[in-house]
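The other protein chains are all here in position, but one chain of the complex has been omitted.
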Amino acid sequence: MKKTLEINGKAVEFNGEKNLLEVIRKENIDLPTFCYHSELSIYGACRLCVVEVDGRGVQASCSLAPESGMKVRTNTEQLRNLRKIYIELLLASYNHDCPTCAKNNNCKLQELAYKLGVREIRFKRNQEQLPVDNSSHALLRDSNKCILCGDCVRACEEIQGIGAIDFAFRGAKSVVSPAFGKGLSHIDCVDCGQCSRVCPTGAIVPKSEVAEVWKAIEDNSKVVVAQIAPAVRVAIGEEFGYKSGTIVTGQLIAALKMLGFDKVFDSSFTADLTVIEEANEFIERKTKNENLPLFTSCCPAWVKYVEQYFPEYLHNLSTCRSPQQMFGSIAKSILPDLLGKKREDIVVVSIMPCTAKKVEARRPEFSTDGLQDVDYVLTTQELANMIKQVGIKFENLSPEAFDLPLGFKTGAGVLFGNSGGVSEAVLRYAYEKISGQILDNVDFKEVRGKNAIRETSIQINGQMINLCIIHGLKNAKNIVKQIQNGEKHYDLIEVMACPGGCIGGAGQPVYYDEETRNNRTKGIYDCDKMLQLHKSQENPYVADLYKNILKEPNSEVAHHLLHTQYKSKKRIKEGAMELITSDSSKLQVSVCVGTNCFIKGSQEILKKLINYVEQNNLTDVVDIKANFCMENCDEGPSVTVGDKLIKKCSAESAIRTLEALVSQIA
Amino acid sequence: MLKSLDELKEIAVKYNNSSNILKKRVIVCAGTGCVANGSLKIYNQLVKKIKEAGIDCIVELKMEESNESKILVSESGCQGFCQMGPLVTIEPDGIHYVKVKVEDVQEIVNHTLVLGKPIDRLLYVDPLTGEHCVHTQDIRFYNRQSRKVLGLCGHINPSDIHEYIAKNGYQAVFKALTEMTDKDICEEITYAGLRGRGGGGFPTGRKWELTRIQKSEKKYVICNGDEGDPGAFMDRSVMEGNPHSVIEGMIIAAKAIGADEGYIYVRTEYPFAVRRLKIAVKQAEELGLLGENIMGTGFNFKLHVMEGAGAFVCGEETALMSSIEGKRGMPKPKPPFPAQSGLFGKPTVINNVETLASVPQIILYGAKEFRSCGTENSPGTKTFALTGHVANTGLIEVPFGSTIREIVYNIGGGVTLSDGTISSNGLKAVQIGGPSGGCLTTEHMDMPLDFDSLSGIGAMVGSGGLVVMNKDTCMVKMAHFFMQFTQNESCGKCIPCREGTKQMLALLEDIIEGRATGETLDILEELAKAVQKGSLCGLGKTAPNPVLSMMTQFREEYEAHVIQKKCPAKQCKALLSPQIIPEKCKGCGLCVKVCPVNAISGVRKEAHYINEELCIKCGACLETCRLNAIVGV
Partner (left out) sequence: MSSHNGDSLPVRKFEKVCEILKSYNYDSTKLIPILQTIQEEYRYLPEDVMIFVASSLDISPAKLYGVATFYAHFALEPKGKYVIKVCDGTACHVKGSNPVVEAIELKLGLNDKKHTTDDLLFTLEKVSCLGACGLAPVVVINEDVYSQVNPQTIVEIIDKIITMENNNAQVA
């Protein structure tokens, strides 16, 4: 049956829309909102989507179900005034130094203030200044610009399943805050930046490294080389008036050259390399049937997530470094000879769609002799700002080509920008390697698609390979839990933290609609189509690299340069809970009560230790602490007695060690 | 474990028999107010002194026949007349003592308990007539009320379930579980016309029916005891004084909607209510009136008592449910309504304490009896907390349709003026419904109070706070006071409430501090309406009520503040310029010493003067002058 309601006097059909707001927007009336995102739950706080409903008065349309016969008005004097006054109230309370804000021109508050005709602020500006959280290398959080719409809180919880930030305090004192008001770098944040992507104002933005990059460019002793991630080329055009998804690789290279980059390379080159390394790793694991499913490791947010939440699955992560880090490692190994420069004078700058890459580049394992393999990471947004800063007319530039050898790639390497891309690229390699046959149709449509969880099985040579492709860490968490429970069995799991994969990263130009993301996805697949080669194994420069340096996939030198190891990480940095006394002259015993050790019974150990110490009158010589995470989760429960770390500890072994050490002291 | 109505009635008969033959019964009010004034010490002293007098003193009634020579000393819940506490009542004589002290106990024992004579000085004296009132029913504060929900409060011992059973308690549950279907119960409550006592006045029967028709394996009943309105304490009194009536109402609600689990959410500031409810739940469980297979009927109902943690907004139903779920108490948009998706996403009925406590009587005595008082659309009675400038403050219960005149002048005993005298015409306004309500003026004196008449003039029954204000009250300061409260309690979720109340408070401050202009009033009004229209929950939607209603009723007073920069009630210090009346000033110099800015000067023993340019209008000199030679103008 047809259902209709009336919007501004016009009969409108509706069918299955979640709420009245969707029906209204479908009628080409763009009611303003801050807190409404189709991908997040309904929050109902900004009250901008108010409408008048006959018989019900003023209602927020986001939280009203459409009903037959409803008479709705969206544009009355009362509604216009209400929306204006709410914006006016926000402007009075929050920092709106628009010209100097990173979100200038992309800010919804700014846009709505203008659109809704707010031309004066009649209220007192009486919000006290709050400190800016500068602690993270990925993100900058300025609560003074926060309008408390909660989009970031819901993105973190509902997309990533982390809840690193939440509302704290109440009323006019409300803030969005990490636990205990700590900095983002001290908590369980995985740096994905989805909070900043959904933020309608400049309250959470990617941290800029533009100034450092300028400095490097201007330093004549340095050679500054850029690597461009696949997802950047289909999105940066949006900043210069192109439709989303337009491929602007050539202009991008030209612009980078104009900015003063000495060489411009492609992360897709090392993505090809990743494919070969990871596919071989996968085939080996599959053959030996160990450490399956293989978890992809290209997404640094996912890697950090596993390190923090699933330490028992660290061995499942591919040991391959991400394409960004493989690039850094290879560039710093071969470019000194190629360019006749010292290693320390080569500066590698990544152009990434991602905020987590900034933190990845700083991981200690990705430094050689104290120098980072990748020196700076710019987001797509930051690069667009640099281009605008110097007045380059991007749209008029003639396309230029990547430099060789690290600028040559196949379509497989470009696919990494999309969710499902890594899997598809690996399949293109693995198919030929396992079957020994040539793969004619390179498209694996099974792994493509918009669903956040995609399962598929592919048969190669009679062998079934079960894959699961996921975006969003919350979905990943659910899948891993199902694996844990034995409900699911896969061979390969690809996880990208951001919706749609890297093309939906938080470093990309600001977007609020799904269409933009879909266009970018299409752009990546188009890119693959337009290239001549589609399989990583066909990349001649990669082949050269193996011939000259790496020898063969997963060789020792490949391991040294291209692989890494993972370590469990604690979620919150803080001290231990003192249980008996705090006196450093005593023998220190500390029992890990982090989640993982806790599940494995560390509480019982602790209890027995305290009993033992008290019963034997050792409180004067022994200090017992409960420690939150010793970062040995995969081998918990962990207990340290003095300097000695006991892994997989039992109460008995802890007491034995303690006895021995105490008798030594005595 | 009780298995039948007969067993229940047997307890009632036995208990009443044992109680009726008692020599005397002394009831000491142990409501929060009386406890704060030391009533527990009086209780202990009574027990001690009665024993010393060689009388058999018991503190708990045992169901036996040898009670003739015994005196029972028992605690009761709040008796309502808190201002006169500690209160002690002696039955069966019905002698009512007020403001009792520990030192009075010996005399009470000797005179009243042994000789049966009242002690004059402990009796309540009517301030208007000077008459000494021996019995509770002689006191106008009580005899003009009709106490139904509060009926047993102050009479029975809330910690003894047998007393409640003796007064026909839990018979309504038995009737509901055995003689009525879920639909019957909803219809009976609907027919009774019971409306939510927590504020909005939504028909309770309809709410139950909406929840009843939901198909769900799990449903919940919640009792909202998060009474946070400053100056309202009727729910507290019911929970403290007659907890079983609330529990009984909840069991009936559970049967009506098909729920098997419930929560009573009590604010943490009510420790006595929490304690007595927990005792009551335990006793009811022991008798098989709660838990599995209630009275052998096969009906199950598990009841939890949960303490709040200090957030006024949790009185809002969706916020309250978030709080039970262990989250921040932030309201959610409605729909979905709790009837569809409430606690843990399940259909839920949430009612206020007084509403639920009214239920057993409706079921037991019938809807018709309930409708016999009150008005057509607001049947029954309503409790109010009467406070402010009124002679008798305390908790009262009157039928809907009573007038302000009746409440303030008869029950309340008149308006108190600033000099302490009681007047029969000094009323300026009555704020009804606390920070969500509005104000009534002398022109509303004879308007029958009910849900509809009040909402018609921009006020509301609200939680039932009645603050009486005399002529010396500044209506801007009152509005500011309520605004400060709601602003402080806003949860911070939606823009209109979080930002709007903050700015409304700032605008009111401007008016009080003399910084406002005529435009301020326009902005304040516009903003107040925007907050009212657009806020997410009831707290925000009603927060502007006091301001809007005071601005409407007392427009001239607001204009005086912003245009003439004067506070007619002379309460806003910044608008008062202290002036020295030369004829009265003896030049003692006290004011010179206290003036923080050295604005006062003068020759000793001669009239001083104030330098207006230096004066910061702090009022210190006004307070210091012993000769009343300094006045604010």
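Worth a mention:
Note that the chains take the letters A and B in the order they are written out, and that residue 1 is the start of every chain.
Everything below uses one rule, namely that a residue touches a chain if its C-beta (ideal position, glycine included) is under 8 Å from a C-beta of that chain, and two chains touch if they have at least 3 such contacts.
Quick caveat: nothing in here was measured; it's all calculated off a predicted structure.
When the missing chain is restored to the complex, the residue among B:159, B:224, B:283 or B:323 that touches it is B:323. From the options A:72, A:164, A:434 or A:465, the residue with contact to the unseen chain in the full assembly is A:164. Checked against the full complex, the one of A:42, A:247 or A:572 touching the unshown chain is A:572.
Among B:306, B:422, B:445 or B:607, only B:306 touches the chain left out of the display.
As for the chain not pictured, it touches chain B at residues 268, 306-311, 323-330, 344, 491, 594, 596-597, 616, 618-621, 623-624. Mapped onto chain A, the footprint of the missing chain covers residues 157, 162-170, 177-181, 187-188, 571-572, 574-581, 593-595, 598, 603, 606-607, 610, 626, 628.
As a working rule, only the chains that are shown with their structure count from here on.
For the pair chain A and chain B, the distance between mean C-alpha positions equals 53 Å.
Put simply, chain A touches chain B in their complex at residues 42, 44-47, 50, 57-58, 60, 62-65, 78, 81-82, 85-86, 89-90, 92-93, 122-124, 126, 147-148, 150, 167, 169-174.
Residue ranges on chain B touching chain A, taken from their complex, read 311, 328, 330, 332-335, 487-496, 498-503, 506, 523, 526-527, 530, 533-536.
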